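Just below is one structure, and these are the notes that go with it.
Just one protein chain is left out here, and the rest sit where they should.
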Amino acid sequence: MSRYEAVIGLEVHVELKTETKLFCGCSTEFGQAPNTQVCPVCLGLPGSTGVLNKKVVELAARAGLALNCKIGAYTWFDRKNYYYPDLPKGFQISQVFRPIAYQGYLDIEVDGRDKRINITRAHIEEDPGKLVHSSGSIMTSSSSFVDYNRSGMPLIEIVSEPELRSGAEAKAYLEKLKAILEYTGVSDVKMEQGSLRCDANVSVRPAGTAALGTKTEIKNMNSFRAVQRAIEYEVDRQIDVLEDGDRVVQETRAWDENKGITMSMRSKENPDYRCFIEQEVSPIELSDEWIEDLRVTIPELPDARRKRLVAEHGLPAYDAGVITSSLSLAEFFDATLEKFPDAKKISNWIMGELLRLLNARGMELGESKITPAGLASLLKLIEKGSISNKIGKEVFEAMFQEGKEPAQIVKEKGLSQISDEGQLTQIIAEVIDKNPKSVADFQSGKEQAIGFLVGQVMKATRGQANPGVVNAMLREKLAE
Amino acid sequence: MTVSEKDVEQLAFFSRLDLTAEDKAAYTKSLNTILDYLAMLKELDTGAVEPAAHVLPVKNVFREDSLRQGLERELALANAPEVEEGAFVVPRIV
Partner (left out) sequence: MRLHTLPVHRLGELMERKEFSSEELVRNYLEHISRVEDEIKALVTVTEEAALAQARAVDEKRARGEEISPLAGIPMAITDNICTEGVKTTCASRMLYNFVPPYDADAAARLKRAGAVLMGKCSMDEFSIGPAEEKSGFFSARNPFAPEAAPGGPSGGAAAVAAGEAAFTLGSDTAGSLRRPAAFCGVIGFKPTYGRVSRYGLISYASSLDQIGPFTRDMTDLALVLNIICGRDAKDSTSAAVAVPDFNKSLINDVKGLKIGLPKEYLAGAEPGVAARVREAAGKLEELGAVCEEVSMPHTAYALPAHYIISSAEASSNLARYDGVRYGLRVDAGDVLGMFSKTRSRGFGEEVKTLIMLGTYVLGAANYNDYYVKALQARTLVRQDFDRAFEKFDCLITPASPAIAHRKGKETADPLAARLSKTCSVPVNLAGVPALSLPFGMVEGLPVGLQFITRHFGEEILLRVGYTLQQNTDQTRLKPGLAC
């Protein structure tokens, strides 16, 4: 047992799934040429004034409800003042004093233990632009470039209470958060496109004490795995500092993925953002009725869905957890189940082949060509005995890549299982001729010898024979 | 004196202004004159008075989430002091 306890809080920025920016009608599409999605508002041109995107309010409130938050009946926007070249107005419009959602929670499970993590708040704010360094010559170039395409993109920042105690808990929290946001249609939650970004506040304290230690803020983590690793590194580093009798410095540190360490970025010069109410954007008043109408549109969330899969379909809790960790997977499961009513078999194929292929290729489910109807057809072919389980895996991979019907693949590749006794009689006779020792063993009572003979028939048919049929025919023949 | 030259130096930094020594003395003087005057607000009893948040009780002014033509890039960059490869150029940020 460590003598120290880690205290971790996460600040997660999530880009909302809208067509247009927070205060102007510019597109939010990712990956366009620099400064092609800008207007006077998001460039902060003198005299420009923006108007709040209604969809943002709806999505932010949806996220709040899905995270069990209270929704502010009357909230507004504030200005956070600081200077940076990517911040076109010299202030960021955010909700400092009255967040749209507050006092929520989400439940995580780590090492079989359930834990509730409280959420302090979720508030709406605008993204700054992006600093780009000239191609490849970051060390030599004397300039940086500013692209304001991202400026004014709608974000919610979700702030957890400092109740996480390990990197693993942080990762579990992020996975659950991501699933919830995906389920509710709030965000695409693509970390690689920056639509989900996470900063971690980390401190350590002697186990059993209540006072908080000095914290550091960790940035620049580009995957959930990186968040876990960075936190684990940082916790160890802080413990080492304390063990050496030194003090942790309050600072911002950057995670270096390659070196696997955090490095000091800048000491926090006591930022004073001089926040005050934004006058150029209207406050938001949400009626109880509006909130309740929105609440009923929140779909079944991951936890409920997982419990349902266990209760209704008898899936193991682990399987159900994996399948419901992503909405697309859960929907894939349900759709397959409609056409092939064996939940456990479907789950085995999803947990086995599907996730194996997705992980191996680093793909999203939507990028593969497999469909629920396709998987259902495949499982029916196996059930009918038209193909073996083993051949099924081969067919699955072809479906995953090419998206063809399984029956067509079986036909094209000649993979159909041989159950025709006429065809098998000849092969069985040959196997008996070639393996007199095994035949004798079996006839003298060595039951396991039959397995070897079945195997030889399967080998001769390149796995296409139906093993049950082969077994029965062999026994019949040897009994003669 | 409400603010010292040291305070003014800090205010100038937060405001991204460079002040010469001469400037600093002059701004310290004028800021103190103003702050002395503003001190009269202290005598006003505002105990339970609600701070005025917004000018008019306007709320829920929204826009539909529909695309609007922005600026052509050329026009977006037209007023920029320095431009390269379709972007605004600033001294290198480390």
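Per-chain numbering from 1; labels A and B assigned in written order.
Rule of thumb we're sticking to: a residue touches a chain if its C-beta (ideal position, glycine included) is under 8 Å from a C-beta of that chain, and two chains touch if they have at least 3 such contacts.
Note that the structure is predicted; figures quoted are calculated from it, not measured.
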Chain not shown: contacting residue from A:Phe276, A:Trp290 or A:Phe452: A:Phe276
Touch residues of chain A, complete complex, unshown partner: 40, 43-52, 79, 81, 83, 85, 88-91, 146, 272, 274-276, 279-282
Positions on chain B where the hidden chain makes contact: 3, 7-8, 11-12, 14-19, 27, 30-31, 33-35, 37-38, 40-42, 44, 46, 49-56, 58, 61, 63, 71, 75-76, 78-82, 88, 90-93
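Here is the rule we go by: only the chains that are shown with their structure count from here on.
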Gap in Å, rounded to a whole number, between the CA centres of chain B and chain A: 40
Complex contact set, residues of chain B against chain A: 14, 16, 53-55, 58-71, 73, 76-77, 79, 84-93
Contact set on chain A toward chain B in their complex: 18-20, 24-27, 33-40, 42-43, 45, 51-57, 74, 76, 83, 85, 131-133, 141-148, 272, 274, 277, 279, 281-285
